[in-house]
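All protein chains but one are shown at their positions in the complex.
Then we have chain A:
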Amino acid sequence: MQPLVELEHVEKHYGEFHALKDINLAVEQGQVVVVIGPSGSGKSTLCRSINRLETITSGSITIDGKELPAEGKALARLRADVGMVFQSFNLFAHKTILENVTLGPIKVRGLSKREAEQEARALLDRVGVGHQADKYPAQLSGGQQQRVAIARSLAMKPKVMLFDEPTSALDPEMINEVLDVMVGLAKEGMTMIVVTHEMGFARKAADRVVFMADGEIVEEAVPEEFFTNPRTPRAKDFLSKLITH
């Protein structure tokens, strides 16, 4: 079977800086892949290049068998099928929580307002912020905003979801409420690519851990094996720092 997301020989340069070096990665339908690594290792760039928020210099990225299109209508259609959750939530500041979730379904999927609102309310209930539907993003806590952002992505019924450090901007007590939602999604079979440092999440939900350093995929393993028995010195070094601090 063809993988849902496949990256082949992906290279990315920012001027002189070589951000991604020969990245090869295949994610099957229903798989949860956690991307881990020190800051500056290229893991966010990798995540953002999958829905072309970052362009790549060379190589190919295919989603559901289709090559990532260049800018334009075709790219917009593809992005509708790829959910994205950002570190800084990025909820639409001028729209209510409900409008944040219904905007895509109404404008991109062509749902009626009534249908879209019905589905949005169900999704907001599912992530535990149903009672906040009429507020504006700035009136919610970070954890609540991030759960709304997940609901906004889910409303598009995506084939795969990308999470770019979804808990890095959150206070410790809010991290779990977001991770719980993500674990739930993983259990239901959502295909997910998650950039995170949350080892608990990786252990609980990931099928595979991809360790990146200096723009390269250094190691790829199942979570238990990676965390208890890393093969490369680079991964050992990184993990030892995570544990001692």
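Please note the rule applied: a residue touches a chain if its C-beta (ideal position, glycine included) is under 8 Å from a C-beta of that chain, and two chains touch if they have at least 3 such contacts; residues count from 1.
Please note the rule applied: contacts and distances are computed from a predicted model.
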item: Omitted chain (choose from "Amino acid ABC transporter permease", "Serine kinase", "proton-translocating NAD(P)(+) transhydrogenase" or "NADH-quinone oxidoreductase subunit I") - UniProt protein name; value: "Amino acid ABC transporter permease"
item: Candidates A:Gln2, A:Ser60 or A:Ser88 - the one touching the absent chain; value: A:Ser88
item: Which of A:Arg77, A:Lys113, A:His131 or A:Lys187 contacts the chain that the document leaves out; value: A:Arg77
item: Residues in chain A touching the chain absent from view; value: 51, 53, 71-73, 76-84, 86, 88, 90-94, 103-104, 107-108, 136, 138-139, 149, 152-153, 156
